[in-house]
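A single protein chain has been removed from this complex, and every other one stays in its place.
Each chain gets a letter, A and B, in the order it is written, and its residues are counted from 1.
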Amino acid sequence: MNADIARLAARTLLGQRRTLLVVLLALVPVLVATVFRLAAGADADPGLFTARDLLAGLVVTTVLPLVTLIFATGAFGQDIEDGTIVYLLATPVPRREMVLTRVLVAWAAALVVLLPSTLLAGAIAIESADPAIVLGFLVGVAAGAFIYTAAFTWLSIATGRALVAGLLYVFLWEGTLSGLFSGIRFLSIRQYTNGIAGAFFDLPGDAWSPRLGPGTAFLLAALAAAFLLSLAVRRLERWQLGESA
Amino acid sequence: MSPPAPPAIELRGVSRWYGNVVAVNDVSFEVGPGVTGLLGPNGAGKSTILHMAAGFLRPSAGEVRILGEPAWRNPGIYRRLGLVPEREAVYGFLTGRQFVELAARLHRLPDPGAAAARAIARVDMAAAADRPCGGYSKGMKQRIKIAAALVHDPQVLILDEPFNGADPRQRLHLMDLLRRMAAEGRTILYSSHILEEVERLADTVLVMVAGRLAASGDYRQIRALMTDRPHAFTVRSSDDRALAGRLLAEPAITGIAFEDGHLEVRATALLAAARALPVAAREAGVTLYEVRPTDESLERVFAYLVRR
Partner (left out) sequence: MPGPDARAGAIYDLGYRAYDGPRLGRAAAVLALYTFTLRGAFGIGRRTSAKVVPVTVTAFAYIPAIVQLGIAALLGSRIEIIAPWNYLGYSEVPVALFCAGVAPEIFGRDLRYRTLSLYFSRALQRTDYALAKTAAFVTALAVLTLGPLLLLAIGNGLASDDLPGYLADHWRELPQSLAAGLTIAFVAGCGSLAIAAHTPRRAYATVGVAAWFLITLPLAGILVAIGGEIGRFAAWFSPFDLLYGTALAIFGRTPGADSIQGRADLPLGTYPLLAAAHAAVAALLILRRFRQVQA
C-alpha cells in the first residue's frame, strides 16, 4: 500500500464523470425494491424476490460487475490512455505495491457504492423474511467486488480495450455461456459471489440456490484473487511504452 | 588505475522490431557525461532507442545498460535515471508543485517538499507552481515534466523531443538548463529532429537513419571522416589569384572556384588542406584574411549521412 499512489488514484476516480454513472447504476436496485414494495401482489414472496430476483438477479449479475468494471478500468486505464503511467513507472516503487494499492482503492470505491445500494435495496424489499439474505449478499458482493476489481485491473493493464473485454467476460462468459455449460460455474466470479452469499441463509425448497457450495466458492475465490493479482503485477512489470497508445 | 566506471548509457547490438517492421537495427553506442543529441528524421527509431534506454521497452535483441545495470525490468535504475517522456499529458488536476512533489515522494526522498521546490526553481517555474497543470502551456508542461524528472537529482537524464512545443525563448532557456546540468557532470541524452537544436547544444551527436546508427561523435569529427566527400573552404586573402595559382600545385586541393570577393577551395583531406593553406599563402606572399569551412554545419553533415 502506497499512500501517494492511493491518493492519486482516488483523485483520478473522483474526477471522472463516470463516477456519476456509477451512482446512477447503484440507484437502480433501490428503485426496483421500491417498486416491489409498492406494486407487488399479495402472493409475492419477499424472501425469494430479494434473493433470486433483486440481489442475485440484478445486483450480482449486472450492477456489481459494471460498477467494478468502471472503477477498475478507470484506475490504470486512464493513466495508460493519457500516458501519465510513465510518471509512476519511472520510479523505484515496487510494481506489486502499485497494483495492490490501485486494486484496493478501486475496490474501496466500488464498496462505497455497492454496499449501501445492496443494503438499502435489500432492506426495502425483505419485509419480514430472513434478514440473513441481505447479510449474505453484502458479504458476497464485497468478496465478489474484490475479485472483479483484480480481474479488471489486470485487463486494463493488459489491453487498451479493457472495458469491452470486461463486458465480454461478464455477459458472454458468465451470462450466456455459463447457462449452457454448467462447468463454467467453477470459473465464474458471479458464481463465487452467489456461493459465498448462500452460506448465510437457506431458502425453503429449491426456489433458489447457488450453483457452488460456500466452501468451494470461497476457496476458488481466494485462488482467483491471488492468481489475478499476480497476473496484473506481472503484466505491469513488463509494461511497454507505446503498446496500447 | 581503478577499474573504469561503467558508461552511463550503453547499448550493445540492440535491435527492436514490431512484427516484421524493424524499428532499430543492431545499434551499439556508449554515452558518457555531457549532452548527447540523438538526431534523426521522424520514424528513424529515436523514440524506440530512448524508450529502451529508459527501461520502457524490451529490446528484441541485444543489451541495454544504464550505469552498468540492465534497463529492462529493473525499477531500481530509476533512482539514478530521470525520464522526460514526449507526450505532454500531466495530471491536469494536480498543481505543478503537487506533481513534482508526488515524484519526490514516489522516490522516497527525505524532504519531498524541499526537493520539489529546488527542482521547480531550476526550471524557473516557481511563479506558476501553484496553478493546476491542466492550464499550463506546452512549454510550461515541458518544464514541469523536467522538474519532476530532476527531483531526485538523477545522474542520467533522458528526454524525448524536449523542445517540441516550446517557443524560441523557452527553447533557449531549456538549452541553457540542459547545458548547466551537463556541466555538473550529468549524462543527458535527448532526441530531436531539428538540427539547430542539436548543433547548438550537444557535445556529441548520434545520428539515426532508418533504424540504424549512421554516425556518432562530435559532428566535426564525423565530418572529417566523410572522406569520399570533398571538404570546402571559403578563403579570403589579399590576392586571391596568386593564392589560387599556388594552391593548385598542392595534391590535397582538388578544385578552386572564384566567387565574388573570395575563393571556394575544395580538398580531399581536411588536415592536409589545413596544413597546405598557410604554407601556400606564405610562399605566394599573400595575407590570409579568412579561412572558413563552407559546409561544416550539422545540416550538411546530416544531409550527407541521410542520402548516403
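One rule holds for everything that comes next: contacts are C-beta pairs under 8 Å (C-beta built on N, C-alpha and C of every residue); 3 or more make two chains touch, one makes a residue touch a chain.
Keep in mind the model is a prediction, meaning the values are calculated, not measured.
Although it is not drawn here, the omitted chain touches the following shown chains in the complete assembly: A. Contact with the undisplayed chain is limited, among A:Ala44, A:Leu115 or A:Ile184, to A:Ala44. Listed residues A:Leu163, A:Ile189 or A:Val233: the one in touch with the omitted chain is A:Leu163. For the chain left out of this panel, the touching residue among A:Leu58, A:Leu115 or A:Ala199 is A:Leu58. As for the chain not pictured, it touches subunit A at residues 17-18, 21, 25, 28, 32, 35-36, 38-41, 44, 49, 53-54, 57-58, 61-63, 66, 69-70, 73-74, 77, 159-161, 163-165, 167-168, 171-172, 175-176.
Here is the rule we go by: only the chains that are shown with their structure count from here on.
Within the complex formed with subunit B, the subunit A residues making contact are 2, 4-5, 8, 11-12, 15, 82-84, 86-95, 237-242. The residues of subunit B lying in touch with subunit A in their complex are 47, 51, 54, 56-58, 73, 75-76, 78-79, 81-83, 85, 87, 89-91, 93-94, 99, 102-103, 105-108, 148-149.
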